[in-house]
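One structure coming up, written as structure tokens, with questions to follow.
Shown here: the complex without one of its protein chains, the others still in place.
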Amino acid sequence: MKGAVFRKGPDYGKSWHKFSNNYLSQVGLGVVALVAVIAIFAPYMAPYPSNAGFFVNYPEAHEPPNWIHIFGTDQFGRDVLSRIMFGFRYSLMMAVVVLSLVVPLGVVLGLVAGYYRGGKVDMVVMRCADIFLAVPPLVLALSICSVLTPSVFNAMMAVSLMWWPWYTRLVYSISSSLRNEAFVQAAEIAGASPFHIIFREILPNCLGPILTKITLDAGWVILIGASLSFVGLGAQPPIPDLGTMVSDGANFLPEQWWVSLFPALAIVLVILGFNLLGDGVRDLFAAETV
Amino acid sequence: MSTEQILTVKDLKKYFKTTRGIVKAVDDVSFSVIKNETFGLVGESGSGKSTVGHVIMGIYGPTAGSITFMGKDISKSVGKRPKELKKRLQIVFQDPASSLNPRRTIAQILELPFKVHHLAPDGNYAEKAFEMMDLIELPREFAARYPGEQGGGEKQAVAIGRALATGPSFIVLDEPTSALDVSIQAKIINMLMRFQKEFDLSYLFITHNLSLMRNVAQRVGIMYLGKIVELAGTPEFFSNPLHPYTKMLLSAIPVITPEEEALKPEKIMSTGEIAGALNIPLGCSFHPRCPFAMDTCSKVVPSIIEYKRGHHVACHLYPSAGNSQ
Amino acid sequence: MAEQLLDVKDLHVYFKVYEGLLKVLNGVFLNVGAKEKVGIIGESGCGKTTTMKAIMRILAANAIVAGGTIAYRGSDVLQVGMQDLMRLRRTSMSMIFQDPTAALNPVFKVGEQLEDIVRYSEFISHTPTKQEVRTKAVDLLKSAALPEPERILDSYPFQLSGGMRQRVCIAMSLASAKDLLIADEPGTSLDVTIEDQIMRELKQIVEDRGLSVILISHSIGAVKGFVTKLYVMYAGTMVEEAPTDELFSNPVHPYTQNLLKAVPKLTGGGVPEGIAGRIPSYLTIGDGCRFASRCMSAKESCQAHAPPAFDIGNGHRVACFHYGDI
Partner (left out) sequence: MRMSTFILKRLSYTVFVLFGLSILIFIIARVLPGDPARLALGPRAPDWAVQNLRQQLHLNEPLYIQYFYWVRDAASGSLGESLVTRRDVFTDVQEFLPATLELITLSALLVVALAIPIGMVAGRRANSWFDNLVRVLSYIGVAVPAFVVAIIFLLVFGFMLHIPIIGRLSPNIIAPPTVTGFITIDSLISGNMAAFFDAAVHLILPALALALGPIAQEARITRSSVVENLNKDYILSTVSHGVPERLLTLKYLLRPSLIPTISVMGLDISSLIANAFLVELIYNWPGISRYGINAMLRKDLNAIVAVVMIAGIIFAIANIVVDLIVAYLDPRIRYVEKAA
């Protein structure tokens, strides 16, 4: 509280201090950073970069984990570790593309519906959101993918189409309650425009929950992408998608367990990382409002 | 002192529809505020006093009746009012913790009204905010701080500064100190009184605190279940209260000096509770709690009459042509 | 002097929070005799409620009692075993919380909550029948001035008005308070006319039953007609203790003086200046007098260490080094 401070934002120092004191969030940040680095530099870091795509080396097929192939090889003799490292690329790409499509759309719809609460916009937007939310997202995403040609791109589109209502509903619940707060009324009385009120007064108060959800969702979007390709309706071989690798490997259980198990654990690692990080982000924003 | 009316509220009604029925939050309220005076509106929770203030500000439009401000009709919600009018009419809310956006700095909060109304010809809004901070006696280095880091008194000062920014002539003060401690309340009240003189302001001061009202208002109106039951000049009001509800309120106030005790009217024991807004008693809404209730009280709604010069009351105990059926 | 009931000495309570240690209570003392009516006044955040929770031993999990004793009938509440504590809570002392809405469990009917308390508080020697418990509960509601007790027992808290909820809380407390009743701002969350009623009823009950009472309030007027002895609390310390009339006619501590002045009077005359500044942060608070930063008559020595409570006669004690000069 002491000393003249010209800070432009909330107390990030304190927030970071709190975040960095949380051991689990740091682990999460570490995991996510590691996965991101691997994904970006996969061509340079993977022991056998060529194994990512169409590659056949039957003499080395179905090798259990050893010093040459730490996670073993699959039915075509491809190095599982290398394929997992490339798999992270598709996973992260999925998360980035889907969330960057879905978040702005969902957030803006939620803000607008919340601001015009009780009006026609609210009616239409929120009823639509409810319809999209009437069935688990994976189920609808599966059915959309099924009528399209299975591909990474179509999977991303299908998941995006299913995901926006979650943000709309989250933001709506905050913005519609903030709508009646005295500070919003004060801005209205001052003569501020709806644009100002929505984006300058209400939106900043939604940021904490939104960023927390984005972090957590990164994991869940990756999971849903993997699930689509696990079933065969997402990424198609030979793309090294983690979900495809798990389902391909499942055909060789239990003898060649490594082909399936290591990609599965890679998925777990990514989700765990984003989950831990998400809890940290939540704390970060909680610390700010103390 | 002039008697020019700056704001006139006439037969104002505000009903809210709920799933369980219609809530008559404000029901036929009329009063006017004279230029440069502080008009006090007193009532317990559920009396509709804040709703009156909010309708005047246009937070929601009235159900019926009219509000005239500086000669113009403003009986509509804030979005439909001309921008020029918005500058002249301002409000300070009860709880600064919720009336200041926790995610905007004090500078941003104070700059907003200047920006909206383009009140800095040179575009230097930061300087305008600084000047306002000087006025409300807040150190300039607080500009980049967030309201959450400040004490209640400082936050309310910012809210007052925001209301003053556009150069208003009328401010609704909606319980401006009820969220504050007594030791801090004094400073805020004195600041408001000073600004009133300095900037020629008229106040509608809404509160539940009669002792405070005694010290700030020139005229006082008492509300009960959406209606004004008594309205008088402050000295007259406190020395000669008429309505049984006013007397009950006055005798219920905790006081600390013998002089204050002496000022209280003959003790009327407070009984019962304010009725729910959904089932307002027929006739005079106060009659179930009134020690003087008569037969008519449960049947006929008393209309408000000028019992003495400048002293209005709505009670069958004070009959006039209108109330003596 | 009357028989001693509660004697709090030099109580220190800290709270461990993320940012560090909040040193909230610092050497609080409090003395309540049998059938004595004691009041504590102080502004929000001064530690009134914390002191009461310490007495009931219901402090939050992150609280640390860093020192002091709470002698209740000679034994230290902070030290007694669980069984003795339970007996105290069931049969001897009880607390009414500030906000009756928060103090009643929202998902159970009033009857269920009250009857469970009655079952363990009123019937120590035998297991009562349902009818016995019910009858007792009805009696309690009646003595808390509640009309139609049967209907109230069958209601959920949210179906009652604020005043009725507070009366229910009073009834609950009466079940287990045979000696000491702690009332933490019982009227603050209510309207003036309701608060007036509750305070009158409470006074009647306390006098009829011969209870000791600790009445907490931030409203000085509300306690004045109720209690015979007053404590003034500021930032976790007791700054002044005096018989009620003495305190109003002869306030000594600078804080008390200013506080009394700051209350707007019904007689008018404007609102005097209050007290500049605000309550210090418990996180960074120093060892000196906690009021020093806002005190007009503070000297350098005030910052160095906390003033003890000086006895100035007539049961009047004041924690200020300069009580003679002010």
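Per-chain numbering from 1; labels A, B and C assigned in written order.
Assume a contact is a pair of C-beta atoms (placed from the backbone, for glycine too) under 8 Å apart; a residue touches a chain by one contact, two chains touch by 3 or more.
Just so it is clear, the model here is predicted, and its values are computed rather than measured.
**Q** Which listed residue, A:V108, A:V121 or A:V231, touches the chain dropped from view?
**A** A:V231
**Q** Please pick, from C:M56, C:L78 or C:I285, the residue that touches the omitted chain in the full complex.
**A** That would be C:M56, which touches the missing chain.
**Q** Given that one chain is not shown, which residue among A:L101, A:L148 or A:L211 touches it?
**A** A:L148
**Q** In the full complex, which of A:A33, A:I68, A:V96 or A:V139 touches the chain missing from this view?
**A** From the options A:A33, A:I68, A:V96 or A:V139, the contact with the absent chain belongs to A:V139.
**Q** Which candidate, C:A34, C:A66 or C:A103, sits in contact with the chain we can't see?
**A** Residue touching the chain left out of view: C:A103.
**Q** Looking at A:I70, A:V108, A:A264 or A:A286, which residue reaches the missing chain?
**A** That would be A:A264, which touches the missing chain.
**Q** For the chain that got dropped from the picture, name the residues of chain C it touches.
**A** Against the missing chain, chain C presents residues 53, 56, 58, 60-61, 86-91, 94-95, 97, 99, 102-108, 113, 116-117, 120-121, 156, 158-159, 169, 172-173, 175-176.
**Q** Quickly run down the residues of chain A that touch the omitted chain.
**A** Within chain A, the residues touching the omitted chain are 24, 127-128, 130-132, 134-140, 142-148, 219, 223, 226-227, 230-233, 246, 250, 253-254, 257, 260-261, 264-265, 267-268, 271-272, 275-276.
Quick note on the criterion: only the chains that are shown with their structure count from here on.
**Q** From the C-alpha centres, identify the chain that is farthest from chain C.
**A** So the farthest one, by centre of C-alpha atoms, is A.
**Q** Rounded to a whole Å, what is the gap between the Cα centroids of chain A and chain C?
**A** Computed from C-alpha means, the inter-chain centre distance equals 51 Å.
**Q** Using CA atom averages as chain centres, what separation in Å is found between chain B and chain C?
**A** So the centroids are 33 Å from each other.
**Q** At least two other chains touched by the same residue of chain A: list those residues.
**A** Only 1 qualify.
**Q** For chain B, give me the residues that contact two or more of the other chains.
**A** none
**Q** State the interface residues of chain B toward chain C in the complex, per the touch definition above.
**A** Checking each residue of chain B against chain C gives 44-45, 151-153, 181-187, 189-190, 193, 208-212, 214-216, 234, 238, 248-257, 259-260, 263-264, 269-271, 273-274.
**Q** How about chain C: which of its residues touch chain B in the complex?
**A** These residues of chain C touch chain B: 43-44, 161, 163-164, 191-197, 200, 218-222, 224-225, 248, 258-260, 262-276, 278.
**Q** Which bits of chain B are touching chain A when the two form their complex?
**A** Chain B reaches chain A through residues 57-59, 78-79, 83, 86-87, 89-91, 93-95, 98-105, 112-113, 116-117, 141, 143-146, 148-149, 159, 162, 165-166.
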